[in-house]
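With one protein chain held back, the other chains of the complex are shown just where they sit.
Up next, subunit A:
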Amino acid sequence: MTRRFDSFPYLLLLPAFLLTLTIVAWPLFETFRLSLTNASLRPGEEYVGFENYIEIFEDDFFEVIQRTFVWMFFGVALKLIVGTIGAVLLNAALPGRNLFRILIMPPWIVPIAIGVFMWSWMYNGQFGMISGVAQKIGMLSGPFEFLAHKNSAFFATIVTDVWVGTPLVALYLLAAMQSIPKELHEAAWVDGASRFYRFRRITLPLLAPSIFTMGLLSAIWTFNSFDIIWILTEGGPRGATTTMIIDTYKTAISRFRFGEGSARAVMILLCLTAFSAVNLMLMARAGRKAGAK
């Protein structure tokens, strides 16, 4: 049979291709182009070379980068820890576990913004639940506005982010845990291995790839996270919660400095490219490993 060009598979790709081209690929290209201009809401833009980049590094941009990574690190680490513990708890064969599994998902299902409204009230110093309970048990001596102080606002946004992201991590790891063959546990159990020993020697090693995958995905989502910080603090107080995404949005959309905002967006894209590179590399390695077996 002669091989001739078959256009059918390409035609099938067309709708997805067109949509992604317009909404992702072209804007990606535009971001780079705009970052070298002084574009604003006014029509007409001039090429300004690397001026925007020089400008952002004259600001406290290194601080913003550092803050973004610290924010992401705590967010992802806590999501993985709390998510793994949650998955272990929900995996236990206890009466009521189906109900518990249903009950953990709401933070992920409801619009993120709505969940954040609720948290913003929880963080209220005078009347909110957290400050109130902390005062009652003596951890705080008086009302404390969590969102008004630099450090507490930083961690408050992390806690809310963990709240939004943990259900998915827990659910994903629970599914991975349930795909571990039961025979392994039974064999170890017959040999008299304790529950904790089995967890450490069977569950955890077999779960590790899933935890790793989830960690990478979480890192990307956390890095791109916008709603939570915007609604809780808009990047404040005094910039304490301004991550790279918030910083870009403020520059570009709130102040209509498209050029400078694009330069900031390019910095984000560089970070994301690094993530993707790591991700693809690790996936290729995992693929080779699987192939070798």
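Here, a residue touches a chain if its C-beta (ideal position, glycine included) is under 8 Å from a C-beta of that chain, and two chains touch if they have at least 3 such contacts; residues count from 1.
Assume contacts and distances are computed from a predicted model.
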* Given the choices "Carbohydrate ABC transporter permease", "Gas vesicle protein", "Multisubunit sodium/proton antiporter, MrpD subunit" or "Protein TolA", state the protein name listed in UniProt for the chain not shown. => "Carbohydrate ABC transporter permease"
* Structure fact -> Of A:24, A:70 or A:148, the residue that touches the missing chain is A:24
* Structure fact -> From A:64, A:122 or A:153, the answer for touching the chain not displayed is A:122
* Hey, which subunit A residues sit against the chain that's not shown? -> 6, 8-17, 19-20, 22-24, 26-28, 30-31, 34, 82, 85-86, 89-90, 92-94, 100, 102-115, 117-122, 126-129, 131-133, 135-136, 143, 163, 166-168, 171-176, 178-179, 185-186, 189, 195, 210, 213, 220-221, 223-227, 230-231, 245, 248-249, 252-253, 258, 261-262, 265, 268-269, 272, 275-276, 279-280
